[in-house]
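With one protein chain withheld, the remaining protein chains of the complex are depicted in position.
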Amino acid sequence: MSEISREIIETFENPYSQRDYSIETICPEFTSMCPKTGQPDFGTLTITYVADQKCFELKSLKLYLQQFRNYGAFYENVTNLILDDLVAATEPRSMKIVAEFTSRGGIRTNVTVEYRS
Amino acid sequence: MSEISREIIETFENPYSQRDYSIETICPEFTSMCPKTGQPDFGTLTITYVADQKCFELKSLKLYLQQFRNYGAFYENVTNLILDDLVAATEPRSMKIVAEFTSRGGIRTNVTVEYRS
Amino acid sequence: MSEISREIIETFENPYSQRDYSIETICPEFTSMCPKTGQPDFGTLTITYVADQKCFELKSLKLYLQQFRNYGAFYENVTNLILDDLVAATEPRSMKIVAEFTSRGGIRTNVTVEYRS
Amino acid sequence: MSEISREIIETFENPYSQRDYSIETICPEFTSMCPKTGQPDFGTLTITYVADQKCFELKSLKLYLQQFRNYGAFYENVTNLILDDLVAATEPRSMKIVAEFTSRGGIRTNVTVEYRS
Amino acid sequence: MSEISREIIETFENPYSQRDYSIETICPEFTSMCPKTGQPDFGTLTITYVADQKCFELKSLKLYLQQFRNYGAFYENVTNLILDDLVAATEPRSMKIVAEFTSRGGIRTNVTVEYRS
Amino acid sequence: MSEISREIIETFENPYSQRDYSIETICPEFTSMCPKTGQPDFGTLTITYVADQKCFELKSLKLYLQQFRNYGAFYENVTNLILDDLVAATEPRSMKIVAEFTSRGGIRTNVTVEYRS
Amino acid sequence: MSEISREIIETFENPYSQRDYSIETICPEFTSMCPKTGQPDFGTLTITYVADQKCFELKSLKLYLQQFRNYGAFYENVTNLILDDLVAATEPRSMKIVAEFTSRGGIRTNVTVEYRS
Amino acid sequence: MSEISREIIETFENPYSQRDYSIETICPEFTSMCPKTGQPDFGTLTITYVADQKCFELKSLKLYLQQFRNYGAFYENVTNLILDDLVAATEPRSMKIVAEFTSRGGIRTNVTVEYRS
Amino acid sequence: MSEISREIIETFENPYSQRDYSIETICPEFTSMCPKTGQPDFGTLTITYVADQKCFELKSLKLYLQQFRNYGAFYENVTNLILDDLVAATEPRSMKIVAEFTSRGGIRTNVTVEYRS
Partner (left out) sequence: MSEISREIIETFENPYSQRDYSIETICPEFTSMCPKTGQPDFGTLTITYVADQKCFELKSLKLYLQQFRNYGAFYENVTNLILDDLVAATEPRSMKIVAEFTSRGGIRTNVTVEYRS
C-alpha cells in the first residue's frame, strides 16, 4: 500500500495577504480504498480557507490527492489527515474541509472538519 | 412483532477525538410498520453528530435500522427511540436526527430531534 | 357555506414531552374558496411545531383541513384561523404555519404566521 | 352528489381552421372525490387537440372542470368522461388527455386517453 | 421465507373497454430481499398497460406487492414474475413494467419487461 | 410617457393586526421600459411585509404595477419608487422588495430595498 | 390599439443555403394584451426553421415582436399570425412556432403551429 | 501497467430467456488512466442488453471494471474493449454501452457503442 | 482580426473502424466575436460523429476552437464553418453540430447542422 506524502503540496505567496478573503476549491474526483473491504471509495472534497502568507497550488493539490488512489483509509481518518496536511503546508488563518462520500449499502456519509489558527 | 436491540450497534474509537468535527450519515432506505394500519412506512434518516470517544460502525448501523422493517411504531416514537439508542451506544458530544417520511393521504411529516451532552 | 369546526382535530399524548423536538407536517393538497370570486384557491400548508403534552393526529388534521374545501376565506384569514385552531387543540410550545398559494392573475402569495407560548 | 353538465363548455370559431395546429391546455388544479373513500383526489390534466371548426373557451373549461369538485368518480372514468365531453363540445380532428393523479398509499396513477376523428 | 400469491390481485371491470387507453401506475416503495446477501432491496415499479376487460384495483395491487417485503428474489426474477402475475390477473391488451432498483456497491440496475397479447 | 399613480393601490383592513405575521407576494410578470434604450425590461418582484392596519389588495397591486408597462425608469429607481408607494399606501411595520431583472448583454441585476417603521 | 407591421422584419442572405440546417430562436420575453380582459399576457416563443435564401435578423425580429406589447389578440391568433408574417418575410423551407403562455386562473396554454413549403 | 482479464466476468443463467427483456446497469464510479498524461479519468458507464442464455453477475462486473483503475486507455478504446468483453462473456441478443467521461480542459466526451447478434 | 486555420486539427487512427459507433464531444466554453457589435458571443458546441478512419484529437480541437476567441462571425456562419473544417479533417461517416448561444437582448439562438457522407 502506498504512503501519503505532504511534501508534494506546493504553495505560492498569497497575493493579497493584507485582506481576509476566502478560497474554495472543489474536488469531485477524489477516490481512495476501503481498508476493510479493499473496495474503492469515491467522494467530493470541498476545501475552503482563508490564506495567511501561502496559497496551495492547484496542480500540486491534485497530485497530492491522487496519492490516495491506492491508499486504504476510513472516511473519518482520510478527511482529518488531509486537513492536517493542508494546514501544515499552508499555515492558513482558517480552513474547513467537507468530504461527501458516495452511497454504500444504501447509506452515505459526509465528514466536516475545521481548523482555526 | 419484533423487538429493537440497541446492542447491535458497534462502535470504533474516534480517530481524532481531540478535534470537534461533524459526521453526517444519510439513510434513504429506512422502513418500518404503522402500528395503526399495519402498512409499511418509508423515510430518510439523516444522523449528524460530533463524536466523543466512539463512532458508530456503518454496517452495524444498517443492521440496527433493519430491525425496524417489521416493527410497528409512530413517526415521533421511532425518531426519538433511534436518537436514544445511538446516544447510548456512542455517547457523543452532540447528535441530531432528521427523519423525513413519505406522503400518506396527501400529507407528509418530518421529525427533528436533538441531543446535547 | 360550510362552517369550520376545530373540534374535529384529535390529539394524542406526546410520547417524548421531556425533550423539545420539532414536527413538520406538509399538506400540498389544501383548497378553499375565494369569498370574492367564488373560485377555488389551492395551496401548500407547512405546519411546524414543538409539542408540549399533545400532538395532533394526522387523519383528523386531514379531515379538519377538508372542511375548507367549500369554505370562503381570504389567504390571510385562512392561515391565521388554522394557526388559532391548531394552537387551541394542541397547546404547543411553539408553532409556525407557512401557506403558499398558487398563482392568480400572474401573482402568487405566501403567508407566514407564528405562535410562541 | 352533483351532476356533470357538458353544456357549460363554450366554444369559439377556430380562427385558422385551414391549418392543422396543436393547442395544449394544462390544468394543474383538477380535483374530484373518490367514490369509495369519500376523500378528495387531486391531479393535473393536460388536454392536447387539433381543432376543426371549434376551440373550447378557457373560462368555460375551468367552470366545466370545477363541477368535479364534489363529484365522485374513479380515475379511469373521470378521464374518459372528460374526453367524451370535450370531443362532443368541440368535434376536433384529434384530442388527447393525460391525467396525472397525486400519490395515495405510496402509489400514483396516470391515465392517457385519445380520440381520432 | 414467504410465498407470493397472485390471488390477492383484485380487478374491476374496465369502464371504457371499447377504447384503447393507457393506465400507468407508479410504485416507488417496492422492497424485497436479496436471496444472496439477505439484505433488503428497494426500487420503483412503473406498470403501464392497456386493459381489455379487467383493471387491477390499486389497494389490492399494494397488498400484492407488499408480499415481496420478506421474499427473496433477484431483480430479473422479481420483475418477470410480477409481469406474469399481473397479466394472469388482468389479461390486458398489453403491459410493460420498468423496475428501477437503488444503488448497491456503486452500481444500479433497471429491468424492463413487456407483454403483448 | 405615462405617469405612475400610487392612488390606484387599494387596501383592506388587516384581519389579524394584533399578531406580527408576514405576507409575501411574488410578481414574475413585471415589465417596464429602459429610459436609455427605449427597450422593455422584464423582472420578478418579491414583496414581503408585516402589515400594521392595512394590507394591499392584490388586484389593485396588479393594476398599479401595470402602469410601469410603458414607463421608463432604471432598475434602482423603479425598485425604490415601488417601495415608497407601497409604504405610503399601507404604512406597514416593515417591508422588503427584491427585484430580479432578466439578463441584458450577458449581465443581470437584482435590487433589494427595505423599509422599517 | 396598435397595428402589427411585418415590414419591420429584416432578412439577410442565408450564408449556407446549399445545406439544410436548423435555426432555433427562443424569445422568453413575449408579451401581448388579452382582447377580452385588457390584461397583459406573457409567454415564450420558440421559432425553429430551415432557411431557404433568407434568414431573419434578430434585432428586427425583436422589434417586430415588441409591436405586440400593446396589441390585443388571443393565443391562437397571435401564434398563427406570427407564423404567417415570418413565413412571408423569409420564405423558409419549413418553420415551426411553439408559444407557451403563462398561467391564468390556474390554467396555461401552449400553441404549436407549423409551415412546410 | 495492469492487464484486463475478461475471465473475471461471471454469468448466471437467464431466468426468463423465452422473453426478450432489457437489463440496464449503470456504473457511475468507473475510473481508468489516461495513457498520454498518466492522469486518472472518470466516467459513468450505462450498459443495456437483452440477454440470451447468460446474464452477467453484478459483483463480478464490478471487479472486472475495477481492473481499469490503474490501466491506461483512451476513451474510444476502453468503451469498445468493454463491449467486446461483455459480449464474449454473455453472448447477448443485443448490447449497448454509453460511456460519459467527466470534463477535461473544458471539454467532455461521451462514447456510444452497440452490438447486435 | 485573426484567421481560422483548420490545419491545427490533429487526428488519430480510429481504433475500431470496423464498427459504427458514436463519439459526442461537448465544448461549453466556446466564445467568438459578433462582427456587427464587436461584442463577445458565448455558446456551447456539441459535436457528434461516427468516425471512419480518423478521430480528432481533443487537445488540438480545443486549440482549433480557441482561434475563434478574437474572430468575428455570425452564429450561422460559425457553426457551418466548424462543420466544414471538422469534416475536412476527419472525413467521418456522419457528423452533427449543435451550437447553443447565450441570450442577447432577451433572445437566444441554437443552430444545428449535419453532414452525411
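A few points about this structure:
The letters A, B, C, D, E, F, G, H and I name the chains in turn, as written, and every chain counts its residues from 1.
Everything below uses one rule, namely that a residue touches a chain if its C-beta (ideal position, glycine included) is under 8 Å from a C-beta of that chain, and two chains touch if they have at least 3 such contacts.
Owing to the predicted nature of the structure, the values given are computational and were not obtained by experimental measurement.
One chain is not displayed; in the complete assembly it touches the shown chains A, F, H, I.
Screening H:Ser5, H:Gln39, H:Gln53 or H:Ser117 against the full complex identifies H:Gln39 as the residue touching the chain left out.
Interface residues of subunit A facing the missing partner chain: 14-16, 19, 21-29, 55, 58-59, 61-62. Contacts to the hidden chain, counted on subunit F, fall at residues 74-77, 79-80, 104-114.
Residues of subunit H that touch the chain left out of the display are 39, 42, 102-106.
Heads up, the rule we're going with is that only the chains that are shown with their structure count from here on.
In terms of the stated touch criterion, the partners common to subunit D and subunit F are C, G, listed by label. Summary of the copy comparison: rotating subunit B onto subunit F for the best CA superposition needs 145 degrees, to the nearest 5. In whole angstrom, the spacing between the mean C-alpha positions of subunit F and subunit H is 56.
As a whole-number value, the distance joining the C-alpha centres of subunit G and subunit H reads 46 Å.
The mean-CA centres of subunit E and subunit F are about 53 angstrom from one another, to the nearest whole unit.
Shown for subunit F are the residues in touch with two or more other chains, namely 28-29, 39, 42, 102. Taken pair by pair, the chains that touch are A-B, A-E, A-H, B-C, B-D, B-E, C-D, C-F, C-G, D-E, D-G, E-H, F-G, F-I, G-I, H-I.
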